[in-house]
Every structure is written in structure tokens, then in C-alpha cells.
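Quick notes on the structure that follows.
For this depiction, one protein chain was excluded, whereas all remaining protein chains were kept in their positions.
Showing chain A:
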């Protein structure tokens, strides 16, 4: 910190000024000036972010709307895209490869589609998180707001996208003979937990992506590996039949698998609690809290550095 006081036109005022001879920091302290762009305390940061809640929601739904505004079918694509997605996976894994080992068609199709939609929710949250800061530098450099508003807003955008997918999912699940019952209510806490987890991931990757934009190229491969390891198209339990129980427990405790299994358990009639690893709700809640809190603090720690060229 420089201690210069009156060179280079720092003080232009006539020499009679009582502030003559004060260093910049002392002058700032005297008149209660704060360092511009300094990182606020964590509590203050949360308060600022809460103050921007309307912006966060407006920004996320604006992004969602803008996505399909050039298409002729417009917002219909919100529903058509997940439907087509489900169709492709059904054709490949259901009809051609027959990955439905140990499950009837009536269970496997909803099983597969639920897995795809739930995993896509996490996957797209990560991918939009990576670009949340690095892809919006113009915004970051033009306006003042807590930067966490961007990744959080993108996570909300993905949540809204998922809600459209859920419409398709409900149609498919009902079409294969699972009718709404009390256990469907469990879908709400599952989504809430997964949303918290995704938001934490988006915050973590927003900071990482701001520092290393190359992650945007790398992450699709990481996410695809994660998807194949999490039992989106097959049941981990059935695949590891005969192996020690704890191996499949550990695999099933990975957050993506936990939220997928919980959602399947909630919606699909033939998918009972015997398919769930022990303590699954505690694990799901644990991941959500750990990532949401940890991700938020991690993102906040670099707050004053976002937007540096």
C-alpha cells in the first residue's frame, strides 16, 4: 500500500485544506470511505444476495424464455426436448441393447427416463455453472451485484427446465402403470435436496470456471463418466449381484445415484425400498447441505476477484 500523499495531483485543493498531508488511507478513514469492490462479510453477502432475489428469478426465467424464442414452436420445445431425449434413450437402451436386466418393461422405462432427467438436472447445472461468470464477463464488469447471483440464477433456470421435464416424466410414469399415490409427495423434498446440491456445485464450478475457462471443454467428459458410473441406464444393485454388499452401497451413496434412486422410489410403483442403500435420506440431505454451504463459502472467498481481465 502506497503512502504517497500529495504528488501527481492527489490533492488539488488550496494549501489551506485541513486534509493536506493525509495519506489516502487516512483521508478515506477520516470521511468514512470504503474500499471499492472489497469483499463484504459472509453475513452481509447473504443479505445482499437476498436483496437481489427478484433479479435472480427474473434473470433465470428470462434466460429460459430467450433459449427458444427464435424457434417456430417456441416454448413448446421446453417439453418437446426432454420428450425426444427420453425417446432416444428408450430406443437405444430399452429396445436395442436391452439393458433392463432384472426389471420388467413397466419398471425399466420409467426407471431409465427418471434417471436421465434427474441426472441431466445436475449435469446442466454444472455446465451452466462453469460459464456463469466466464460467459457473462460483460455483465460482471458493467453492473454491481453479488456475483453469486449468477450461478444461483443459472441453477434456478435448470430447476425450471426440470419442472417442464417432470410433466413429461409424469405422463410416461403413468403410461407404464404407476399411478399417483402418497409416495409421489416425496418427489418434492427430493427435488429440493437435489436443487441445493446442484446450486452448490454450480457455485464451485463458477469460481473454477472463472479462473480456468478451459473447464467448459473438459467437463462434458467428466459428466458423462459420472453418468455411466451412477446407474442411469442400469441398476447398480443388479449389476453387482454376488459382490459384497458394501461395494454397491458405496456406489449408490454417490449424490447423483442417491437423488435418482430417491426419485424413482417416489414415483415408480415397482421400484421399492429394497433398491435403496441404507440411510439414503440422511446421505441425500448430507450431500445437499455440504455442497450448498461449502460451495457458497468457496464462491464468496473469491468475490472481489471475479471480472479481473
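One rule holds in what follows: contacts are C-beta pairs under 8 Å (C-beta built on N, C-alpha and C of every residue); 3 or more make two chains touch, one makes a residue touch a chain; residues count from 1.
By our rule, contacts and distances are computed from a predicted model.
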item: Undisplayed chain, where the name is taken from the UniProt record, one of "ABC transporter ATP-binding protein", "Chemotaxis protein CheW", "Ion-translocating oxidoreductase complex subunit G" or "TonB-dependent receptor"; value: "ABC transporter ATP-binding protein"
item: Touching residue (missing chain; options A:86, A:118, A:140 or A:262); value: A:140
item: Per the touch definition above, residue among A:45, A:59, A:121 or A:265 touching the missing chain; value: A:59
item: Touching residues on chain A - with respect to the absent chain; value: 1-2, 4, 7-13, 17-19, 24-25, 27-28, 31-38, 51-52, 54-55, 58-59, 62-63, 65-66, 69-70, 136, 138-145, 213, 304-305, 307-309
